[in-house]
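Report on the structure given below.
With one protein chain withheld, the remaining protein chains of the complex are depicted in position.
Up next is chain A:
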Amino acid sequence: MDASTRTKSRSKKPQYSRFTQQELPAWKPILTPKWIITSFVIIAILFTPTGLLCLWASERVVEIIDRYDDDCLPDSYSTDPDSFIQSNNTNKTCVRTLKVPRKMSAPIFIYYQLDNFYQNHRRYVKSRSDKQLRDPDEADETEDCKPINGNDDGPIVPCGLVAWSLFNDTYKFFKGNKAIDIDKKDIAWESDKKYKFGSNVYPKNFQKWELIGGGALDESKPLSEQEDLIVWMKTAALPTFRKLYGKINTDLEANETITVVIQNNYNTYVFGGEKKVALSTANWIGGKNDFFGISFLTIGGVCFFVAINFILLYVLKPRPLGDPSYLSWNRNQGAQ
């Protein structure tokens, strides 16, 4: 290339742009004491009332919990709960009385709570067939459900361990002698009822063979209306969980005594689990849970504490800015 053609050809000088020269406009925050103190104080100011609000909301929730698995075991069977619970001939009815501590306004939610029950075990979680639940034509999709999948007589609908182990204790509530109505509608998520459990899928061959796990299903009702099943099949995240059993749509007054008649069918004895029945109201924060409030207050408190400390440090131990004696390599330069 000679000189004349070189001048003609384009210069290789890079084009200037703020991007390539790394000179984009930028915000360069640094953690100044002012910034830290301000933001921590703001967090403290925001979190303290929020925490109080949460505590207050949680406080307004009225909750009654009653563990009944041990108490509903007749004394004669106390050393051998297996034979009690597995026998068809034992009387499993159990009566509990609960006292309402404060007024509970409708709706009052009835829960059963299981402890040490691993609904989140991988084998258990996977042992279901969503296709089958949704679509009657796919009843044969039971590959994942083994060993609860059916036999030559046809597939089990709903198949799998989850459905098979359906919780089957039942509760009846009485105020005095008067039964309290339990509303079993709308205890499941709307989307589950609509899209995950088919309105034209009916239970088939369920709990018919070999071992009986948990509860049975009404074969005349489509799955989408079997809300107990839908609730049960929404697997819990942790081994201690509560599930909605139903709702009471009347208020319960303070100091009222309620009788619960429990059919103690479900076997938790064998794996050392616990069963509880819970009545609870709910508001925007959900059920009774002081943890929220306490967390907010704690964090608010911590922020406040940190802010105070920084203020103190700032006042007591001001540091000349840009003092290089803080530099690590200047301090041990002599060692080098």
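For this structure, a couple of remarks:
Quick note on the criterion: contacts are C-beta pairs under 8 Å (C-beta built on N, C-alpha and C of every residue); 3 or more make two chains touch, one makes a residue touch a chain; residues count from 1.
What we mean here is this: contacts and distances are computed from a predicted model.
Per the UniProt record, the chain missing from the shown structure is "Phospholipid-transporting ATPase", taken from the list "Phospholipid-transporting ATPase", "Mitochondrial import inner membrane translocase subunit", "Trafficking protein particle complex subunit" or "Rhotekin isoform X2".
Interface note for the absent chain: among A:L52, A:C94 or A:V125, the touching residue is A:V125.
Between the chain not shown and the residues A:L55, A:V201 or A:L244, the one that touches is A:L244. Residue A:T20 is the one among A:T20, A:S87, A:N200 or A:N265 that touches the chain not shown. Taking the complete complex into account, A:S11 is the one of A:S11, A:N89 or A:S220 that touches the chain left out.
Those residues of chain A that touch the chain absent from the view are 2, 6, 11-16, 20-22, 24-33, 36, 43, 47, 50, 54, 63, 82, 107, 109, 111, 113, 117-125, 130-131, 134, 146-148, 161, 164-165, 187, 189-191, 195-196, 213-214, 234-244, 247, 267, 270-272, 280, 282-289, 291-292, 295-296, 299, 302-303, 306, 310, 313, 319, 321-324, 326-330, 333.
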